[in-house]
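A protein chain is absent from this complex, but the other protein chains hold their places.
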Amino acid sequence: MSGINNFAFKLANVNGTGSASANGLLMQAIFRMGIPVSGKNLFPSNIQGLPTWYEVRVNGEGHTARTPDFDLMVAMNAETYGRDIAEVVPGGYVLYDSTWPLDAQLKRADVTLLGVPFARLCTEHFAESRERILMKNIVYVGTLAALLDIDMATVHQMLEEKFERKPRLKDSNRKAIELGYRYAREHLDCELPFGLKAMDATADKILIDGNTATALGCLYAGATVAAWYPITPATSVMDAFKSLCQRFRRDPVTGKNRYAILQAEDELAAIGMVLGAAWAGARTFTSTAGPGVSLMGELLGLGYYAEVPAVVFDVQRTGPSTGMPTRTQQGDLLACAYASHGDTKHVLLFPCDPEECFYFAVKAFDLAERFQTPVFVLSDLDIGMNDWAVKRLKWDDSYQPDRGKVLSAAELDALKKYYRYWPENEDAVAARSLPGVSSKGAYFARGSGHNKYGGYTELPSEYQEVVDRLARKHRRAARAVPAPVIHRTPGARFGIVSLGGCDGAVREALGLLKQRGFLADYLRVRAFPFDERVEGFLSSHDVNFVVEQNRDGQLRTLLLAETSVEKRRLKSVRVYGGFPLSARDVVEGITAKLAAERQAEREAHQEE
Amino acid sequence: MSGINNFAFKLANVNGTGSASANGLLMQAIFRMGIPVSGKNLFPSNIQGLPTWYEVRVNGEGHTARTPDFDLMVAMNAETYGRDIAEVVPGGYVLYDSTWPLDAQLKRADVTLLGVPFARLCTEHFAESRERILMKNIVYVGTLAALLDIDMATVHQMLEEKFERKPRLKDSNRKAIELGYRYAREHLDCELPFGLKAMDATADKILIDGNTATALGCLYAGATVAAWYPITPATSVMDAFKSLCQRFRRDPVTGKNRYAILQAEDELAAIGMVLGAAWAGARTFTSTAGPGVSLMGELLGLGYYAEVPAVVFDVQRTGPSTGMPTRTQQGDLLACAYASHGDTKHVLLFPCDPEECFYFAVKAFDLAERFQTPVFVLSDLDIGMNDWAVKRLKWDDSYQPDRGKVLSAAELDALKKYYRYWPENEDAVAARSLPGVSSKGAYFARGSGHNKYGGYTELPSEYQEVVDRLARKHRRAARAVPAPVIHRTPGARFGIVSLGGCDGAVREALGLLKQRGFLADYLRVRAFPFDERVEGFLSSHDVNFVVEQNRDGQLRTLLLAETSVEKRRLKSVRVYGGFPLSARDVVEGITAKLAAERQAEREAHQEE
Amino acid sequence: MPSIKKPPVAHPSLQPNTLGLSLRDYEGAMSTLCAGCGHDSVTAALVRTFFELNVAPHMVAKLSGIGCSSKTPTYFLTGAHGFNSAHGRMPALASGAAAANRDLTIVGISGDGDSLSIGLGQLCHALRRNVRMLYLIENNGVYGLTKGQFSASSDVGSRSKKGEKNLQRPIDPVLLGLSLGASFIARGFSGDKQQLVALLKAALSHRGFALVDVLSPCVTFNDHEGSTKSYKHTRAHRLTVVETDFVPPAQEVTAQQEPGTTLSVTLHDGSTVRLSRVPEDYDPRDRSKVFSWLEAHQHRGEIPTGLLFLDEAHGDMHQMASTVERRLHDLPFEELCPGSAALEAFQKDYH
Partner (left out) sequence: MPSIKKPPVAHPSLQPNTLGLSLRDYEGAMSTLCAGCGHDSVTAALVRTFFELNVAPHMVAKLSGIGCSSKTPTYFLTGAHGFNSAHGRMPALASGAAAANRDLTIVGISGDGDSLSIGLGQLCHALRRNVRMLYLIENNGVYGLTKGQFSASSDVGSRSKKGEKNLQRPIDPVLLGLSLGASFIARGFSGDKQQLVALLKAALSHRGFALVDVLSPCVTFNDHEGSTKSYKHTRAHRLTVVETDFVPPAQEVTAQQEPGTTLSVTLHDGSTVRLSRVPEDYDPRDRSKVFSWLEAHQHRGEIPTGLLFLDEAHGDMHQMASTVERRLHDLPFEELCPGSAALEAFQKDYH
């Protein structure tokens, strides 16, 4: 099935050897040729010396979910030759370093081996030992350019841009690429059954990772205080936010910063800082991953109960516990939805790609301030750290932040008396007042029992009045969060429900299922609490497959608990090994369930 | 309806004035008269000077759930006269301090006021000012003895026991009681329509609070290391454990301790100590409340994933956040069941009274070590801190702790090689080995990705193999946890499901509902994961009312998520103002739902 | 016994300050603490301090954790916003508030349990960040609100009300602060209002993290014989190391002291602290001297009080972060959002 602009290859390397920049170069070159492409980085939780892989999928039709079928393996790590060569599809190719002979045992009859003496070429052409290691990767870029028909002009243009201010590096990169290119042309049969041909499918797109897009969203939303503690895969949200702020948030006159980024001592402090800053009136956020969310539990409950806006980006990784920090998963749905003891319920947004990371980040601030409550944006390692080809981001200059009901000194003055939690508006929200504005707005925020006036209480009726409004407020938020995306197929026999980064694989799977005669409607949940359309969709199908990336079917649990949809309508398809979802996972998961059901029906029939 | 051995009274005091001991005296005297009695202490979250109440219910039939109908109010706090007097049932009585005249506005035509000049009597008969305050409470004990026919011999016997070594205190107490008793006899009409008459219903019972019973359970289970951080209402678990250990766990020769209680710096440290001690082989536990559970989240996930036994007593209080620390609730079900990010699931036990606190504490250690996982025991403030009349506790001397699979040096020696997580037994559990035993058992416990051998992994298949077993293990635990208690009523039209401290009120409500013609079966869930009988019960009723003390119907959510029962069968009745549940709450909750349903049916009918 | 309603007794000092506010305007709700609790004396000192410093109530932000001590913010400055947060987490909330609005006068009130056990890490890091705030520990050597457990500041040999003896070494916020490079460290006693007011004034004028440890006896659980944090013990062992006199910016420093034992330090807002009766071998600007001196005296059971250490040179959180000298929380949106053209240009790098 592979062919022009439709294939996948994988690069097997050792981390800390500079392969990331070579792989990035490859991705971008293909992207600039106008061809839809995606890259998945599978890296270990260490700094140097362990195996690392980079998977590139080229698909002219725009399917850029992960695929587990590789037409070509670039095997640069002798440690993992065995498993890497085994992973190639029959009829596929392996490009390896022929400086040393390949162990005969590793050879496969159904796979073509392409040897290039990368190490030798580097030893012959570069002097320094570090350079020799780094340039090996660049050499294979050249070889692949020859094998796959990557446009060399594009590659050279990229080198110009990338090393604009580092001419020496530019020269060695160019040299390395030439070496690899020339060797391939001279020694290899470059007529592979797949390859690249320029298209025009990426002109209105960018290649960006979700964490950078998230940071851009925070910048554009006007966030001024960020607090965080480093953790994979969320660290790059703050790295990006910082570099964006350094570029766009310096006072032109004084050179001073229009933002404060606080590197906290841990996640308990980070969320505490966010609550403090939000209480004082700032747009503020933190970014973290599962272990951080666990640590933030107590204060998230405080934010919920005292009604303090806060935005938390949870870039999910594989749990439980420390789990696999460099693998992806959607395992924190319940932990976030019900974070903290007691009756708490939070608002969650589920972006599906970097584009939505950008827009949802902005939305999250608007929602947090409008509803005066913590709002989570749950992306994951796959979205956050991999480069995705998405639509160019747009900004509407007429946008004004929705800061919710916040009373000015004049508005406070006009009141007879100010009460923090009363009266409520149609969102079940009451007006805030900020410190530093007016004594009249002074109140005591607290996590202990309080009545609607903000006073301390231990009376059941007063206590209930407030927590009942909080429950109401959470329900009201369903009208304000991003609506689900629904994709109907005429004649559909069942529904598929999914969320976040599963989207690409599910959309691709819809086509594959159709080919097999299975017609399905598809709904992508984009937020919790659930919009009424979610319930409508689910109730309109006898069977809905809930596709998600965790062991326990957490989205299904949430749908069960928080809609009135009958349980029998919700079947679970779960993939949770830590790699990004593929269409094959989805198709296999659903067809297996369908087959099992038919089998059960048949058996029931026989018993009758 | 009130009458002999069937009434309730309430004592309104100011905290810090020593009323607790007077109220305890009253309770115990009634109990010793052989009459079923219960006391609910409603105290503020401060130390001194705020209103506090104590409710006593006397019920010959043994219904000792809270009742909101008071026949008699002992109004000792002028601050709260208004609301206290308003709370008495029509035809009821108010006993107040007539040293000062009662504000005419407070008088009620339908209530009889009984004045006793408590303050004056004390001023006249006691010299010290602190004594005058404290003895006022003891004086009302005497008055109530006269009014309610409390056996004076019993009271005197109790004073003898209580002040065995404090003759001066005994004398003043006796004097105060005599004062109150004599004044009542001389000045009041003591013929109330309700009162006490000795019975023989408490001979095989004790009057005990759940936290003391829990501590006894820990003592008998052989727990040796306890770590904790003070928090209401869990503090008295550790206070009791300490005093029990001081009594029963001193080495008779050296006088040294056969236990270690570590007062940690916070709950994160407390659960960390428990994990460390358990990993090193001790039976170990912590006690806490909601905020502590929130803080323990990350490490509970570590315990789950690294498979470390741990017992956590969560004495629930009203949430969210700090909430109402001295009010009861069942609000931590979801927080405990799914504590921590990622896919985690814990084992929960739900004792219904101090008796079960004792037995479930022992059970919790057995389960934790057998299944090598954290086990929660969820009681609440009502169970934990109030005195309950329960069956005398029994101990089977043949009991041996189930320490699960732990390999000795000899067993390890006999193995070819030891692997931490393989092979698994019928519980889906593998054998542990402890440090300090043998090098052959050495392994690396970790919260990061690991395979069944205990080695680090980032491979999907190896990772999944372990987490899938964990899911299986959790399901297997359903067979080992305390079975649900089922109470069938012939001709029942619906089911009631409840848990923990709701039990008394629900059982009383069953009778009241029956009187109104509503026959119901009743199942009390005693643990999560759910025994298959839970599912059987729920599926056998079209409608099951899930009665629980939280806002969001957390037990219902858990039943929805973790059984295959259809949603429509589960209706929710929730009471969550912070006071212990009463039968009236249950009856009203259920009949209101039934009425609403009938109304809906009728309307649907009309529309047709 | 306190009551929740406020008794309508006329106040002795109702003369207005320069803002036209009376002392009463700096008070708060009626205390619900135990009669005689040291914390209530701290409240009184805070009320007087703010009154005399002519602080506009709405510019103050009061934050606390959980504990009897952490209830204090309710009892002063009704006109200021307050946040009674979670146990041990006040330092983080205060840091966030300070970041959002640098014009606020941040007052954090905590207890020894709140600050030295569960909140120890946050205290140390807020200090290290040099957040501009008054950080006041109402130190009673005990967990009051949870009824009498030892806290991390309980001294070796001190006995609990039940008679147990503490054997663990105490965490002394003053020595701790010195080791961490704190810029302002003082110790007061709730029983000495005059000293406390002077210390609080200096602390509030300090541009940075002002750590004030106040011995504040718990009359209910830690005021018995055998306690080293009782009124009696504190009175008997207290030592005033340096007498502190606070002179606001406008006023002139006039009084003369014997040379050698007096020291004047000008704070960033122009006010002056005049330290007198400084011991010969003591210099409140020399971290290691202060440490040795205090360690030696505390070893003997003495309780040194006063403005113990001061370093005006270190930049505060905002200086270190080089933020604009405006409130971040309400910067105009136009100054924050780069707009569509910039977004368009930015994305060039992503093609």
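Per-chain numbering from 1; labels A, B and C assigned in written order.
Going forward, a contact is a pair of C-beta atoms (placed from the backbone, for glycine too) under 8 Å apart; a residue touches a chain by one contact, two chains touch by 3 or more.
This is a predicted model, so every value here is computed, not measured.
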Which displayed chains the unshown chain touches: A, B, C
Touch with the omitted chain, as defined above, among B:I206, B:L459, B:A483 or B:L519: B:I206
Residue, one of A:T67, A:T214 or A:T322, that touches the chain absent here: A:T322
Option touching the unshown chain, where B:D266, B:D366, B:D382 or B:D585 are the choices: B:D266
Options B:R258, B:R488 or B:R568, residue touching the unrepresented chain: B:R258
Chain not shown, touching residues in subunit C: 117-121, 124-125, 128-130, 152, 167-172, 175-176, 178-181, 287-289, 291-292, 295-296, 314-315, 320
For subunit A, residues in touch with the removed chain: 14, 16-17, 45-50, 79, 229-232, 235, 263, 265-267, 291, 321-322
Footprint left on subunit B by the chain that the document does not show: 31-32, 202, 205-208, 216, 219-222, 224-225, 227, 248-249, 251, 254-262, 264-266, 268-284, 298-299, 302, 306, 392-397, 399-401, 433-439, 441-448
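Throughout what follows, only the chains that are shown with their structure count from here on.
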Where subunit B and subunit C are represented by their mean Cα positions, the distance between them in whole Å: 39
For subunit A paired with subunit B, centre-to-centre distance based on mean C-alpha positions, whole Å: 44
Contacts with 2+ other chains: residues of subunit C: 86
Subunit B, residues touching no fewer than two other chains: 45, 291, 321-322
